[in-house]
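First the structure, then my questions, so here it is.
Of the protein chains in this complex, one is absent; all others appear in place.
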Amino acid sequence: MSQTASVPSSSKPYSDLPPISVALFEAKARKGLTFDEVAKAIGRDEVWVAAVFYGQAKLAPEEIEALARVLDIPVVNIQSNLGTHWWPNRGLGPMPPTDPVLYRLYEGVLVYGHAIKAIIHEKFGDGIMSMIDCKVRVDKKPDPKGDRVVLTFDGKFLPYSKW
Amino acid sequence: MSQTASVPSSSKPYSDLPPISVALFEAKARKGLTFDEVAKAIGRDEVWVAAVFYGQAKLAPEEIEALARVLDIPVVNIQSNLGTHWWPNRGLGPMPPTDPVLYRLYEGVLVYGHAIKAIIHEKFGDGIMSMIDCKVRVDKKPDPKGDRVVLTFDGKFLPYSKW
Amino acid sequence: MSQTASVPSSSKPYSDLPPISVALFEAKARKGLTFDEVAKAIGRDEVWVAAVFYGQAKLAPEEIEALARVLDIPVVNIQSNLGTHWWPNRGLGPMPPTDPVLYRLYEGVLVYGHAIKAIIHEKFGDGIMSMIDCKVRVDKKPDPKGDRVVLTFDGKFLPYSKW
Amino acid sequence: MSQTASVPSSSKPYSDLPPISVALFEAKARKGLTFDEVAKAIGRDEVWVAAVFYGQAKLAPEEIEALARVLDIPVVNIQSNLGTHWWPNRGLGPMPPTDPVLYRLYEGVLVYGHAIKAIIHEKFGDGIMSMIDCKVRVDKKPDPKGDRVVLTFDGKFLPYSKW
Amino acid sequence: MSQTASVPSSSKPYSDLPPISVALFEAKARKGLTFDEVAKAIGRDEVWVAAVFYGQAKLAPEEIEALARVLDIPVVNIQSNLGTHWWPNRGLGPMPPTDPVLYRLYEGVLVYGHAIKAIIHEKFGDGIMSMIDCKVRVDKKPDPKGDRVVLTFDGKFLPYSKW
Amino acid sequence: MSQTASVPSSSKPYSDLPPISVALFEAKARKGLTFDEVAKAIGRDEVWVAAVFYGQAKLAPEEIEALARVLDIPVVNIQSNLGTHWWPNRGLGPMPPTDPVLYRLYEGVLVYGHAIKAIIHEKFGDGIMSMIDCKVRVDKKPDPKGDRVVLTFDGKFLPYSKW
Amino acid sequence: MSQTASVPSSSKPYSDLPPISVALFEAKARKGLTFDEVAKAIGRDEVWVAAVFYGQAKLAPEEIEALARVLDIPVVNIQSNLGTHWWPNRGLGPMPPTDPVLYRLYEGVLVYGHAIKAIIHEKFGDGIMSMIDCKVRVDKKPDPKGDRVVLTFDGKFLPYSKW
Amino acid sequence: MSQTASVPSSSKPYSDLPPISVALFEAKARKGLTFDEVAKAIGRDEVWVAAVFYGQAKLAPEEIEALARVLDIPVVNIQSNLGTHWWPNRGLGPMPPTDPVLYRLYEGVLVYGHAIKAIIHEKFGDGIMSMIDCKVRVDKKPDPKGDRVVLTFDGKFLPYSKW
Amino acid sequence: MSQTASVPSSSKPYSDLPPISVALFEAKARKGLTFDEVAKAIGRDEVWVAAVFYGQAKLAPEEIEALARVLDIPVVNIQSNLGTHWWPNRGLGPMPPTDPVLYRLYEGVLVYGHAIKAIIHEKFGDGIMSMIDCKVRVDKKPDPKGDRVVLTFDGKFLPYSKW
Partner (left out) sequence: MSQTASVPSSSKPYSDLPPISVALFEAKARKGLTFDEVAKAIGRDEVWVAAVFYGQAKLAPEEIEALARVLDIPVVNIQSNLGTHWWPNRGLGPMPPTDPVLYRLYEGVLVYGHAIKAIIHEKFGDGIMSMIDCKVRVDKKPDPKGDRVVLTFDGKFLPYSKW
């Protein structure tokens, strides 16, 4: 389904993003595509592709071409903005986040952070779960009492080096 | 395996916790138990039990008794401190956290927060993943390139009410 | 009553809102309508509709149509900005708020927060009042010593899950 | 029902309160009383009495006597600490609050603050809802889909003076 | 005396104000009027009128007309911007203020705040000096050792309600 | 009137003060004196004396003697703590203040700060109202609609030097 | 020496200054003048004149004329922007400053602040060094081991008033 | 002149200092010595010696001995606390400072920071005034209109290296 | 290799930089040059040249000419913007940085700061590593387990002066 769509580029979080991001969002809305549909077209997962839209991940040249194709945007527009010379400057905006969806993630760190750390140390030793070599998924789990969001971080354990 | 163990009760994060928390940690260390072993003894998951140790969850009376038994602490000690009149005052300490394990969780919100929000909205509509009706797991996934931490939040989707 | 009206779109809080919000405010002022009158026209409560104007709630397609009708704005303008592809990025601006009306609400949390929490726990157990499944009302209660504002939050109690 | 009870006086929020507050909490727990039962004994509402326990309201001499009676504490202990020479130094602790119960109240300001302000102005004019001449109630409303918390602020409208 | 005058609308504090404020300041400068002269023309005090210029107070319809007359600005310009649909969003900018005039007021709170609170309680009981029903004056008191600024806040005492 | 009185020395704001301050407050309460009565006994104003109690002003040797006399405290106790070698380290605690009495003073700066600055400049030129050569008074003005607090800052104007 | 010069008016600290400041900087650069040369032309010291350029000091009418002359800018441009109706809104930008030159000044307060305060009190009594009646100089002191910056604040001592 | 003296070691800024600092302050007060007298006894300037008392500078072994002698403290007490194994952890406490003496120094950076930076660059080029190789003096300059504080920072210019 | 390239000048960190910086980045991208290639052309190291691009270092006149040549930009463009009248206003943006590359550097200070300070004092005495007379290198060290980044700060030790 195709429709006119406009993204409020002077409002948060769009105002912190490169202008090309706004173009990507508007093209996706115009084409009526989900992130999953965009992701399939370039051979990636939906969360990673959404991260690209928010300027949090970097496309390879062939991914730029596939993205341009699925969104009907000239390749050169994406390439000249998000090409080899561009590197993500990652971040979210003011913290703590005020949007309730984002805040609940933050609250997960507040309430369960120490417990998660304790279990990681007990199971793996002194080290961390990498947020660089990490895959993030959001799944919908039907439940008669109300569907559930299953959010998974699958990150490599990195032991602290000694020297 | 049993050993003498002392927890630095005047240092972070212990200095923010009720004194009974320190006693729980020291008893667990003395008995040489893992959180999983403690959890099995009271019929709960290890992450939830670790949250109890950090003052982030509330025990039922029968859980207090089971915990006292497995840790060899008089029931009355736990009951008089964490009994019916006590309610968790949840939180972690100064934010952003400086410990790298905790920070990586926080960075997950920074880098993938907008992407996660976008996918939740696309799949569920306007609403949030509950952090109250939410289960948290930490699993170890063996991998020849280095074991992986799989951290899962399984929370009920709550749609925004309209009125 | 109809009149020319201009909203200072480069000043707080309008500068944080999508441009369509400014158009909604100006149309409402031009038509001389109250939030209650707008709300009745779309079958909702005034506080919820005001929240929509401030970008804090999401309209359904039929609400967009009703809103366009009552404000004499082309449907497509609202739809292309606040339609299916748009999701609220909720928040208020810098905290603590400096405006005295907002600050008094904040002071309510400061002064009565612990007392409210204590009563909720005593009456309901370990859990929270949902701010997602919550209805907010502002009523005027005439009083010879000075009219009173009655502000009501009616939110579902959510017990903490255990696992 | 009477029981031994201990309040973690070195932990938040008790560590910010006068020592007499800890004594009040422990006496209430020992006697197995609810805030409502304490409140009835001194002729006040439960939220106001809970505010007294957290150092956020001031008792009159006859209320001190009634409170001492119901809690079985010597009158002089309360009087010498919370008597005529003592005045509340109101506040909650670090903001934003991290405890989810408190945070949801804070989020109510974040998400609905502008809407509430707009409706107050529309119904009352330029002025505020007083948080000084204000009564706060927490009611339990049974609901088959889950009980609801009804939180009410009933505050006098104060118009801005001009001069 | 009339002169060309320009107010730096992209600099603090003007950049936080509605554009009409800049127009008011420039008109006042062009006409060479003091706040006192403007105030007399609309039947108000100079501090209150200055507050209007900074977006901190709301004009009545007849005050808008008087202000337009004395400043030689079309009534409709003020009305369409600061008319019935507009409500002040009060505040000053980042705190603590860095400008020394503003900082000294802030320092007055820092150094004498507790003393002022103590005297208010001793003379009036548990309650506050209203900043809503409050008149503010700035007077010049000649003194051979150097003229003195006499700043007066005349606010209603509001006793805390009990319920 | 004399009574036993205890000041919560581990709570705010007392925990930030020298221990001698707590002794002064308790002696004043024991003797049942107002700040005005203490002030008269040492030939000063009540606000200034309250500032001394909060560690915000420095006593001269003869004032120390008069204060010791009126409070029935050994001179040497005050002298060894607040004598010639001691200098106030002025301040109030975390800002913005959360106590409503203090916050209203702070709000006075937020709402009327720019207006006060504008009038000072118009009447005196480029410079400030000194908060060092400044006298502060709190007066009670009876009013049938409710007594009023009259708070006066009487500070020397200091013109900016040029060089 | 004359040259084309452009000041990055959308970057810090220029973006916080009135546009006329940018014009002053560019004119000074075009004319190839030092602050000392500009200062001599208007009969002031270089630090004070630099403060004027950064919007931190106010020119008298005759100084405006002299400045316009030495910079070859129309008098009316400076007058209409920095004339009688304009008053500095002093400040520096976010603190602590990140620029190393500014930070070292800030570090001087951090490291030697208490020592400077102690010596001022010992030599002058209870009071402050005025930053309003204060002259600031920056001198170059040749030294074989490396030239030295001599920064001098020459401020009036202001004793605390008592009342 | 010798007297009993007590320093409020649980109050700011003493509570941030090593206990030996409190002993130094009390010994100095007991002996009735000025910082200048102490400084002369160990062959240093008064500001540097005051910095030592506040834990901001490090004594050489022979300076420890001289200091012990002039203050009548056992050498070993100073040596075991501030000896070869101890290094200053420099700093002042929360910023911005609230004490007016300290704040005025801070305000000097706020108001004249950019001007000082501009003059340093003009006279010396791209680089900084060292706060490490820097001498600080506080002098009293008698003046009929009121004595003046002359505060001098004499720091080495360090040019930025290029590589 | 030459290509069209666009830098998102309204996004972080570019929005904090002088416009000429954006031109430098786009020219470098267009020419397909690495920082090392640009650096070689002007006789400097790549890290220092990258610092120039980010407005953190100052070019000498001959370096401006060499840079203009290698980037095919008119000399006058760079000269009029970054010439003799311009001085870097150094800094990075909000701290702590949210970008993971920058945060890891910050984390290096958090985790190893005290250890680095302790070793510097042990090896050099009381003083600092200069960040002004400091050279920074980033080298790639091939490693079969994954290439390594070797980041070196080579800064002059500056002993604290005494006086």
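Observations on the structure shown:
Letters are used for the chains, namely A, B, C, D, E, F, G, H and I, taken in the order the chains are written, and counting of residues starts over at 1 for each.
In this section, a residue touches a chain if its C-beta (ideal position, glycine included) is under 8 Å from a C-beta of that chain, and two chains touch if they have at least 3 such contacts.
These numbers were taken from a predicted model, which means no experiment stands behind them.
Within the complete assembly, B:100 is the residue of B:18, B:100, B:127 or B:155 that touches the hidden chain.
Interface residues of chain A facing the missing partner chain: 44-45, 47-48, 57-58, 87-88, 117-118, 121, 126-128, 130, 132-136, 158-163. Taking the complete complex into account, residues 16-20, 55, 76, 79-81, 83-86, 88-92, 131-132 of chain H touch the chain not shown.
In the full complex, chain I makes contact with the omitted chain through residues 13, 34-36, 46-48, 50-51, 53-54, 56, 90-92, 95-97, 99-102, 104-124, 127-131, 134, 136, 138, 140-141, 143, 145-158.
One rule holds for everything that comes next: only the chains that are shown with their structure count from here on.
Taking the mean of the C-alpha atoms as each chain's centre, chain D and chain G sit 51 Å apart.
Chain C and chain I have Cα centroids lying 46 Å from one another. One finds 34 Å separating the Cα centroids of chain F and chain G. For chain B, the set of residues touching two or more other chains reads 47-48, 88, 90-92, 96, 100, 107, 110-111, 117-118, 121, 128, 130-132, 134, 136, 158.
Inter-chain contacts occur between A-B, A-C, A-D, A-I, B-C, B-D, B-I, C-D, C-E, C-F, D-E, D-F, E-F, E-G, E-H, F-G, F-H, G-H, G-I, H-I.
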